[in-house]
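One protein chain is absent from this view; the other protein chains keep their places.
Chain naming follows the written order as A and B, and within any one chain the residues start at number 1.
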Amino acid sequence: MLDLRLYVLQRISALVMVPFVLVHLGVIIVSAQGGLSATEILSRTQGSAMWFLFYSGFVVAVSIHAAIGVRVIAHEWSGLRGGALLLLTWTTGACLLGLGGWAVLAVTLGPS
Amino acid sequence: MKLRPRHHSLWLAYILHRLSGLALALFLPVHFCVLALALHDAARLDGFLRFAAHPAVKLAEFGLVFLLAVHAFGGLRLIALEWLPWPGPQKTLAAAAVSMALLVAGSFLLQAH
Partner (left out) sequence: MPSITRTFTTTVRRGRPDGHFNETFEVPARESQTVLDVVSWIQQNIDPTLSYRFSCRVGMCGSCAMMVNGMPRWTCRTQVKKVLRNDRLEVAPLRNLPVIKDLAVDMDPFFEKWIEAEGFHHPSRSREDPIEPVSPENPGRVVADAGIECINCSVCYAACDTVTGNRDFLGPAALQRAWTLLNDVRDAARPSILEAVSRSGGCHNCHSIASCTASCPIGLDPMAAIAGLKRETALSCFRKSG
């Protein structure tokens, strides 16, 4: 089910996310003060190469990490194996990567 | 099946880690879609953010922040257990991960009143 390659991928993607998650939690707490607004979010992120790289890296790592995690749970709790399990792993990863990439572009590029 | 072989604190840490991970994986697509709305229509995002200011939604957000924090801190404990040649007080560390997550999520709730 999980061989060495998938295990290392999952742990590395987890370690990569440590700084991302800590910064993300910090941003959540700081920006929650006094309520959120679209302008507030976008003024921070739009046109910022730094935030683009930050969120892109986060999305790539989380797509790998979640795809492997979902794979393990699906196998252990619903007995999924073989091709179906492989399909679920890749679909989960691709969905998160696609939607995440869309969101990153949306908040960093903006409407123009 | 009986739950008794599972009545120990590291089993609870395991199930918390698994369920928080699963919940985050299910939440992320929604999170991404809502953010992507900003691309098309800032007003719609603001409408959503106004809905998110509702106390019940704030409480749900507290839950999400807790899930993220507890998955991150619990995951750090697991990687330390696996990769450091140091057994560590695992039950204490698992409890510390939950406490830290509550602290983080609590700070969020206090900020977002």
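The rule is simple: a contact is a pair of C-beta atoms (placed from the backbone, for glycine too) under 8 Å apart; a residue touches a chain by one contact, two chains touch by 3 or more.
Values in this document were obtained by computation on a predicted structure and should not be read as measured data.
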item: Interface partners of the hidden chain - shown chains only, full complex considered; value: A, B
item: Touching residue (missing chain; options A:8, A:53, A:86 or A:109); value: A:8
item: Hidden partner interface residues of chain A, rising order; value: 1-8, 11, 72, 75-77
item: For chain B, the residues touching the chain missing from this view; value: 1-6, 8, 10-11, 14, 17-18, 78, 81-83, 85, 87, 90
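As a convention for this text, only the chains that are shown with their structure count from here on.
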item: Chain A contact footprint on chain B (complex, rising order); value: 18, 21-22, 24-25, 28-29, 31-33, 35-40, 42-43, 45-46, 49, 52-53, 65, 68-69, 72, 75-76, 79, 82-83, 104, 107-108, 111-112
item: Chain A residues within the chain B interface of the complex; value: 11, 14-15, 17-18, 21-22, 24-25, 28-30, 32-33, 35-39, 41-42, 62, 66, 69-70, 73, 92, 95-96, 99-100, 102-103, 105-107, 109-111
